[in-house]
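Scroll down for the structure; my scribbles are underneath it.
Of the protein chains in this complex, all but one are displayed in their positions.
Let's turn to chain A:
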Amino acid sequence: MSTPATTPLTAGTRRLIPLNHALPWIIAAVCLFILPYVFDSRSALTIMNQMAITIVFALSYNMLLGQGGMLSFGHAVYMGLGGFFCMHLLNWVEAGLWLPLPLLPVFGGLFGLFFAFLIGSFSTRRAGTVFAMISLGVGELVAACSVIIVIFFGGEEGISGDRTMGPEVLGWDFGPQEQVYYLTALWLLIAALGMFLYSRTPIGRVANAVRDNEERAEFLGYSQRHVRWMSFMASGFFAGIAGALFAINFEILTEENLNLTTSGSILLVTFLGGVGFFVGPIIGAIVFTLLQTVLSLYTEIWALYLGILFVATVMFFPGGLAGLLAMHVLPWKLGKIGHLVVPYAKMLIPALAFVLSAAAVLEILFHKRHAGLGDHEMNLYGITFDSHGAMPLITVLAIAAVSLFAIVKLAPGLKAAWDDATHMGGHHG
């Protein structure tokens, strides 16, 4: 970073926002704008909307986990409650309340903020395990309430509404999926930018300080508890926005929006993407939503694959996908990224073979157990075979074994290439 200009003449002309900081946001905005022209089917729009909501939710979750060091098992509460309130608001709009739909996420955010204020007042007293346990307890509690307090949560069938009843905005009534997409995309941008800027404010930075060393932060004049509480409220606010977007998109909220499964999956999404980077949760949300929607078209055991992916990420790439990308910045800067292409390409073939054959083993076993009686015919990767025969299973197991062997054999070479690419100098000793 260069030293700031201090002469009075240049001081006034300093740009408020340097162009290179704004560029990624401009690119993101343009992409969001043209995406519906590229993927114009109804289901594509639905997936993109879902992605946008998950991104906002995951980013808000990372304000806790990544930036504040708070592991929450109950973050769905704030998105869910924000969503439920917005659903009621939509119903009041239907009854005559004047509220344009694009403003609904503001209220979702405020509801999320309100509940984060209430619950955070006691849950953020301590960090670490205590916080995690309280979040789990509160998550359970609210999910249980949703079945009990039927007048608000609508019991098992949840509550639903109609988003098109509000006043039209610029001639849009938000009936068509495309209009909803642009509304969601706009709020995605606003929320993401808001969370990004928050991370660069004094409180955002002090949240990092408390995460890294709460004792030190206390001796710098900051109450660790207040810092955590504020991070928690900010996170609840943005989670509430995600809840409002969910209400707008799906027009129904159920117990599922509050329960521990949803809370757990957002942890998964965030970790998969990488908690140490602002873009991590964004990457995680995109990959997760894609895998979830695309994989579930092809296989019934998609959740198993997601689980395996999660475990593999935690074990081998604790920095997540974003961390994996960031690892390559160094070879890039050293001008040695090219050195990695060949070793990567070599590794790709056995790795792909292993993943596909291992998946085939699981699929065949699953088909054997769960296909209808007498239904022995199975189609996998365009090949039709008898899933109950021994041959197919033996074949895929053999491929898996051979490709695993090849991976193990190639690994030292890849490591050497990596060491070479991440060090200065010509030759690797």
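In the analysis below, a residue touches a chain if its C-beta (ideal position, glycine included) is under 8 Å from a C-beta of that chain, and two chains touch if they have at least 3 such contacts; residues count from 1.
Keep this in mind: contacts and distances are computed from a predicted model.
Taken from the listed names "Glycine--tRNA ligase alpha subunit", "L-lactate dehydrogenase complex protein LldG", "Acyltransferase" or "ABC transporter ATP-binding protein", the protein name that UniProt assigns to the chain not shown is "ABC transporter ATP-binding protein". From the options A:Gly96, A:Gly221 or A:Gly335, the residue with contact to the chain not on display is A:Gly221. If you put the hidden chain back, the residue from A:Asn208, A:Thr293 or A:Thr395 that touches it is A:Asn208.
Counting the whole complex, the residues of chain A in touch with the unshown chain are 1, 3-4, 6, 11, 16, 197-198, 200-206, 208-209, 212-213, 215-224, 226-227, 230, 234.
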